[in-house]
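Notes for the one structure printed next.
Here the complex is missing a single protein chain, while all its other protein chains stay put.
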Amino acid sequence: MTIGFIYVAIAMGLTMVYGVLRILHIAHAGVYALGAYAGLTLYLATGNILAAGAVAIAASITVGYLIQRFVYAPILGRSPLIPLTLSVAVFLLVSEMIGIVWGYYPIGFHTQIPFTTYFYGEISITSYQVLVIVATLSSVLLVWLLVNRTRIGLASRAVAQDSEMAQAIGVNVKTVIAFNFIVGSALAGLGGILVGIYYSQVSPYMGGLVAYKGLVVIVLGGFGSVAGAVLGGLILGISETLLVSAVGNFLPRESFAFLVLILLLLFRPQGLFGRRATDRT
Amino acid sequence: MRPIVLEAYPITLLTIIGTYAIAAIGLNLTMGSAGQVNLGQAAFIGIGAFTSAILTTEYSMPFVVSLLVSGLMAMIGGTILGLISVRLREDFLAITTIGINFVAVSVFQYYPLFGGSFGIGDIPRPSFFGFELSGPSYAGLVYVVLSLCILGALWTRRSWLGLAFKAIKEDEIAALSMRIDVRKFKMIAFAIGAGYGGLAGCLLAHFRTYIVYSDFTFSFSIELLTIVVLGGLGSIAGTTMGTAIVVLFPEVIRPLLQYRLVIYILMLIVLLRFQPEGLLGEKSALSRYLHSIVVRLYRREGAH
Partner (left out) sequence: MASTKITVAAIAVIIIVVAAVVGGYYATLPKPTAPITASTLTTTVATTAPAGTIKIGFFAPLTGFAAADGYSALHGALLAVSDLNDKGGLMGRQVELVYYDDGLSADQAIAVVTKMIEEDKVSVVISGSYTGTTLAVAPIVEKYQIPMISAYAVHPMITANKTWVFRVGMMGQTEGRAAGYAAVKVFNATKVAILYDDIPFGVTLAENAKLQAEKMGGQVVFYDKFDDSETDFRPWLTKIAAIPDLGALIFLGYYYHANAITQARQLGIKAQIIGAEGFDSPQLIDLAGDAANGVAFVTDLDRDSSSQVTQTFLTSYKAHTGIAADMVGASAYDAVMAAATAINSASSLDPASIRNALGGLTNFQGAAGVILRFTSGHNAVKPMTIQMVKDNKFRFYAAITDPDIITPPS
């Protein structure tokens, strides 16, 4: 269930990128993994978890921005399959480079954060879970404030709704794109380091687990709707855990998410909150 | 001395190229000609592969029957996908097809009919009149099927089917207004593409002689997507070329050892970045060059 919060952070970032560029940014998972590794490296060097978190975010912002500038920007405006293919290629590239630089074995991520369990009657919650929940909630709140209470956030929402119109009324679309990527990638990096700490390990292909689930979440929440992404992530996280304990594995977890998605789309093609998914035909 | 090309290693590569090309050409029909996204082609290849594996190992069916049934089963799967997809817009469709891939792989993994985690082995090579096909002869079979598939794709493109696809791809609403039954044609596009995938799956199963659920994951679909995009959406020659590149390039750069995958991906990124329409896509440098050659040839003929 705690994992739902991580999906939320990742999905928010994905949604923001999708909102401005209409690209399914699978490379987001590569940014996430790199954030985790950057954070781990700094933690091993300094022992300071906050600095590690900051570096994780900084590294992912840099990589995310580079991807946007050098990979996506030049090829916009054509069939969306091209950026999708490139995005997957970049994700594989980042994962493989992590393997080459840091080694292919998973690396342990043990922090000095004391592991304690708090009990409230039947419910128990560990200090690690608290960390994840607090970190994700505060970042979600921060992003929500950014998007809904600042000028650039307003511009961002305008571009997400209708980029041509936004441009016509003077919005600097390039700045908005950069903004969305920076915020989105920061969320990915944060998610990465949190996952590393929570599970006490990182591995080069760790992004693989979230890459495709992230997609499910943004569809569940409706493309482009940040609120929907948040709710979608939580619902997915909770239902996965619940169903696994209740029914057992009649299908592996990943496909379970997709199965839910397919069924949902059959009956409600616009996702939970989003715009219409159907053609008007 | 035998000519080098007939030695087993190049033959193996040619066989792999041939089977992948069949699946890719099918995918190209769905995506390039009819404009429908299918990111789960590997699922249909898997359906074809497992169908043939089960038929030939459990029921000792003759190869040709098995090949046709594999294609048919995959086509049925594709039709179902088509049914689901008619109501979905592009990005939702993309993700749904990814989902179908994941779900199919999981079904292959969890249900004993498909060998579960173990997969199905000892898949027999086809025999005709007592002669067992393997190595060069099996490659020959693959290329016969590939040629038929290419002819089929060419014919489709030129036929009314192809025209309908083109209309839908360009502008669905306009197509509707011309009373084209968009739903039906979308389903056909998926069905044909999937059917090709099924044929490829059968050929792959008999080539590898052992298949398991993890052979048909989303990564395989991505490989096929890369092939089609690299070659140029809609271009059959481009798809063939893309297959050759995607299979051969990583082989050729083996001396690069652990950097092999990274270099390969970088090459893809660079190629796509600078030629996003694909190598033989519309208005690509290469296709314009080829076109100019053809034009010159025609002009020379006309001069006589």
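Order of writing sets the labels: A and B. Residues in every chain begin at 1.
Methods note: a contact is a pair of C-beta atoms (placed from the backbone, for glycine too) under 8 Å apart; a residue touches a chain by one contact, two chains touch by 3 or more.
What you are looking at is a predicted structure, and each value in this text was computed from that prediction instead of being measured.
Across B:S70, B:Q109, B:S221 or B:Q275, the single residue that touches the chain missing here is B:Q109. Mapped onto chain A, the interface with the missing chain covers residues 3, 96, 99, 103-108, 110, 115, 117, 126, 199-201, 203-205, 208-209, 241, 244-245, 248-249, 252-254.
Those residues of chain B that touch the chain absent from the view are 3-5, 7-10, 12-14, 16-17, 109, 116-119, 121-122, 134, 143, 150, 154, 157-158, 204, 207-212, 214-215, 235-237, 240-241, 244, 248, 250-252, 254-261, 280, 290-291, 294, 298.
The rule we apply is simple: only the chains that are shown with their structure count from here on.
Averaged Cα coordinates give chain A a centre that lies 31 Å from the centre of chain B.
Residue ranges of chain B in contact with chain A, taken from their complex: 31, 37, 39, 84, 87-92, 94-96, 98-100, 102-103, 105-107, 109-110, 172-173, 176, 182-183, 218, 222, 225-226, 229-230, 233, 258-259, 261-262, 265-266, 268-269, 272-273, 276-277. The touching residues of chain A, when paired with chain B in their complex, are 18, 22, 24, 70-71, 74-75, 78-82, 84-86, 88-90, 92-93, 96-97, 100, 212, 215-216, 219, 223, 249-252, 254-255, 258-259, 261-262, 265-266, 269, 271, 276-281.
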